[in-house]
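One protein chain omitted, others in place.
Right after this comes chain A.
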Amino acid sequence: MWIYEKKLEYPVRVGGPNPRLAKVIITQYGGPDGELAASLRYLTQRYTMPIPQAKAVLTDIGTEELAHMEIVATLVYNLIKDAPLEEIKRAGLDGYYADHDRALYFVNASGAPWTATYIQSKGDPVTDLYENMAAEQKARSTYEYLIQLSDDPDVSDTLKFLREREVVHFQRFGETLNLVHEYMDRKKYY
């Protein structure tokens, strides 16, 4: 069961309409290293985790990623909601507009729709945790590229928070991997 809280995990403020920035940030909504992929990856891997700490970590980080998805959606929504059509065309967002108007949809920065092939759920907890550590690093890199591309200091502030969370999640997955190794070693010798 999940409940909804009528609040963001971190404040979102934008300097003004900026469809060019929205076009690249949307990749963290529906792109290969985005928050939808992250959340669904962890929430679907948790069922076959062998130890209680791992089940908790995947449930809790998977849930936090849903909150990050909401932050990214809020950024994109506010960057395009008042953007004039001329600006949308100049930003190369006219193809997106043709299919979605100013609505939110799960695509990467070049418009390709989200696909389950972005994620894996392998059953082997060591394999899955390595995948998750790599995923956190890929998301960290993406946020760094987005910060480089951003010309809006308020947006950059929110992107920096999201980047920082990738670092923390990577750390927690690494600790979980060590705990799983310890568990497997115990199973082998006793």
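Observations on the model:
The rule is simple: contacts are C-beta pairs under 8 Å (C-beta built on N, C-alpha and C of every residue); 3 or more make two chains touch, one makes a residue touch a chain; residues count from 1.
Please note the rule applied: contacts and distances are computed from a predicted model.
For the chain that is left out, the UniProt protein name among "Oxidoreductase YdhV", "4Fe-4S dicluster domain-containing protein", "CotJB protein" or "Phosphotransferase" is "CotJB protein".
Of the candidate positions A:11, A:50 or A:113, contact with the hidden chain is made by A:11. Residue-level contact of chain A with the missing chain is found at 3-13, 53, 56-57, 60-61, 64, 70, 73-74, 77-78, 168-169, 172, 175-176, 179.
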